[in-house]
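The complex is shown incomplete by one protein chain, all other protein chains being positioned as in the whole.
So, subunit A:
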């Protein structure tokens, strides 16, 4: 089954990242890289790291006219920072992959419609 992993950043996580020294930051990136290597067989080539929430633009089409606004569709302390499609046997395997994720503190798992 294919699942989309949606990576979610929190304000605290962003602050922690900012406070890191260059070597600490380098180590954090290393851990994430290693995770990608460890799970390479399950990771499809679909996915991306997204630019920050301030770069988002939202268009609402449920009114008479499309309305364009600045920012993500939901204002909040948690924002989606990237996504990835994995291909695994079932939810338990997806959970195993996600539980070892060394990056941002929240990950949502959604099955892809087949």
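Note that in this section a contact is a pair of C-beta atoms (placed from the backbone, for glycine too) under 8 Å apart; a residue touches a chain by one contact, two chains touch by 3 or more; residues count from 1.
To be clear about the criterion, contacts and distances are computed from a predicted model.
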**OP:** Choose one: "Succinate dehydrogenase", "Polar amino acid transport system permease protein", "RNA polymerase sigma-70 factor (ECF subfamily)" or "Sugar ABC transporter substrate-binding protein". The correct choice is the protein name in UniProt for the chain not shown.
**Re:** "RNA polymerase sigma-70 factor (ECF subfamily)"
Subject >> Identified contact with the non-displayed chain, of A:20, A:74 or A:91 >> reply: A:91
**OP:** Using the touch rule from the top, list residues of subunit A that touch the missing partner.
**Re:** 1, 3, 89-92, 94-96, 109, 111
